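Removed from the display is one protein chain of the complex; every other protein chain stays in position.
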Amino acid sequence: MINKILSSAEEAVHDIFDGATIMISGFGEAGSPIELIHALIDQGAKNLTIVSNNTGSGEVGLAALIAHKRVKKMICSFPRTANSTVFPELFKKGEIELEIVPQGTLAERIRAGGAGIPAFYTPTSVGTPLADHKESRTFDGITYVMEHAIKADFALVKALKADRYGNLIYNKTARNFGPIMCTAAKTTIIQVEYLVNLGGIDPECVVTPGIFVQRVVHIENPAQESKLVAENRRYPW
Amino acid sequence: MINKILSSAEEAVHDIFDGATIMISGFGEAGSPIELIHALIDQGAKNLTIVSNNTGSGEVGLAALIAHKRVKKMICSFPRTANSTVFPELFKKGEIELEIVPQGTLAERIRAGGAGIPAFYTPTSVGTPLADHKESRTFDGITYVMEHAIKADFALVKALKADRYGNLIYNKTARNFGPIMCTAAKTTIIQVEYLVNLGGIDPECVVTPGIFVQRVVHIENPAQESKLVAENRRYPW
Amino acid sequence: MVEKNIIQGWDVNQMAQKVALDIPDGSYVNLGIGIPEKVAAFVPEGRELIYHTENGLLGMGPAPAPGEEDPELINAGKKAVTAIPGACYFHHADSFTMIRGKHIDVCVLGALQVAENGDLANWSTGEPDAIPAVGGAMDLVAGVKTIYVITKHNTKTGESKIVKRCSYPLTGKAVVNRIYTNLAILDVTDQGLQVKEMAPGVSFEYLQAVTEATLIL
Partner (left out) sequence: MVEKNIIQGWDVNQMAQKVALDIPDGSYVNLGIGIPEKVAAFVPEGRELIYHTENGLLGMGPAPAPGEEDPELINAGKKAVTAIPGACYFHHADSFTMIRGKHIDVCVLGALQVAENGDLANWSTGEPDAIPAVGGAMDLVAGVKTIYVITKHNTKTGESKIVKRCSYPLTGKAVVNRIYTNLAILDVTDQGLQVKEMAPGVSFEYLQAVTEATLIL
């Protein structure tokens, strides 16, 4: 029988290893799997490469993971955000690497990773410093740069509902990077607010088919990052 | 005000020109926009390049368009089907061109066309005759072929429901090529069984966002291709 | 040379059962059109497999009762199917993301020829007037983690379908992992075609005699 539902975030992240590449969903706080990230902080893996659009806020969630010096390298489009001080300080001290990728190219590279496409051409960034040292090529008179797929060992993703097959739906703009990250990691770990029976998600409305999901954890009342930041909370508390 | 709903299939296809490239949704009869195709037959455009997974059955729908010698070239993955005699006969006589594309490569080329990706690499067809004369390249020790995007002047697509913005949902496996074809054509023309008010489709369940749709036609009781074929119907009737 | 095709070996249902027994619980499986579809009927009780059909359904169920067919709920062979609870629908680019992206565990396909290095030919006889039609076969063999071929060992005219080198146009190079025929189960290994099991009454000598490819016991 297929049952991807595990009993705790701790169990779900137990085998994340030092040096792993991990995709983390979210655009700002929307869709950020904060409880899974906290479980990863507790678990202790280090030298991580994190693929995520931002670098977190305050000292909770992704920012806390970075503050604990678990992250060797960030691959993201926008490392500065309101209340993000952890990453900028480490970066200025040269203690963390950064690969800056245009947001749509980041999304497409992740999607390519999940779709078995090793590389593709895009017009984005042509003629800018982000295209330096990248191979370029002309199709029909327009210049494009070649971009490579990104794959990960793990993905930590927040969704709204899941069934035991791992079928997922998301909540509004918290969907963002979740569905493509699910496809691009060897082991995709999901936190959801609601577990439902098979058939509890309309088959026409499933956003992430269960084939892309390996583990599901039920986090009934996920923390709201901006509230924690406003309260000056720090993880671990 | 945005209102993409037109009053007839005739009006929706009126400007399809000789020599146009047209994507037509459907996998077998599921998702085939048979009333739009019949309107195109009536309209008379010729020398068409058709991108569609199959070549139709009997002498209705896509097969009828081919039978009327409107199609110069088919780009498809599987031109033979049960009850498909029209295409094979013309092909054997050398009266129609065929570009055969693996099904997943066809889908990805269409998706690339809609996504502004001019070319990508895929492992599919490497080492086979379909990779002959294609550029190949090795990434991480594995050989891939380069494939180019496909774009179209028009797409004819069948969906289940639409609102006046052109947001769409589909019915079961009739979804198949519809959503990607909507993205890859300059003018996307939809036939739907149901029109709904704005908000009548759950925003979490929209499959094709209206931005990819230009025209919608209400076809209340679409014909079922296999029934027409069983009844030996021919279009025009 | 031993006279060919005297021994019938396993029938098609037995072959399908052999395949079914080899697919682990929880696998995502794509069954090709024709004989491969029979595999689903022989999955042991208690094992849950999820069937993918590349036209856009994960969680394909059995054929509907007569009269219950929905022309918009079909499989890759364009036959009416059902959807199980927990199924989902998706478009072709997402469907082939599952295939090309190596998310599907097992694909069972028919064959015209399989070579001893795992080359597969199953889409075209290469005859000059044949209408080429490939469908999803090349995507499946390029993307699915494990490729099982189920096929008669010999053609109707007695020729070996298990060959040294395919004479028909390839579907994929070195893609097949295991071959289930009416006479034997053969693993494609770095050393060559290894006999894993033979049908009752089949000897290695007999098997080799009716097989063009070199076999390893």
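We just call them A, B and C in the order they show up, numbering each chain from 1.
Here is the rule we go by: contacts are C-beta pairs under 8 Å (C-beta built on N, C-alpha and C of every residue); 3 or more make two chains touch, one makes a residue touch a chain.
The structure displayed is predicted, hence computed values, not measured ones.
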item: Displayed chains contacting the withheld chain; value: A, B
item: Option from A:A107, A:M146 or A:L198 whose C-beta touches the chain left out; value: A:A107
item: Sole contact to the chain not displayed, among A:I41, A:A119, A:I190 or A:V207; value: A:V207
item: Which of A:S8, A:T138, A:N197 or A:Q224 contacts the chain that the document leaves out; value: A:Q224
item: Contacts of subunit A with the absent chain, listed as residue ranges; value: 27-31, 77-82, 87-88, 91-92, 98, 100-108, 110-111, 122-130, 170-180, 207, 224-226
item: Interface residues of subunit B (partner: the chain not displayed); value: 1-2, 111, 113-117, 163-165, 167, 183, 197-199, 201, 203-204, 206, 209-212
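Operating definition for what follows: only the chains that are shown with their structure count from here on.
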item: Inter-chain pair with the most contacting C-beta pairs; value: B-C
item: Farthest chain relative to subunit C (centres taken as mean CA coordinates); value: A
item: Between subunit C and subunit A, distance of the C-alpha-averaged centres to the nearest whole Å; value: 36
item: Separation of mean Cα positions, subunit C and subunit B [Å, integer]; value: 29
item: Multi-partner residues of subunit A (each touching 2 or more other chains); value: 115-117, 204
item: Overlap residues in subunit C, where contacts from two or more other chains coincide; value: 83, 89-90, 93, 96, 99-100, 142-143
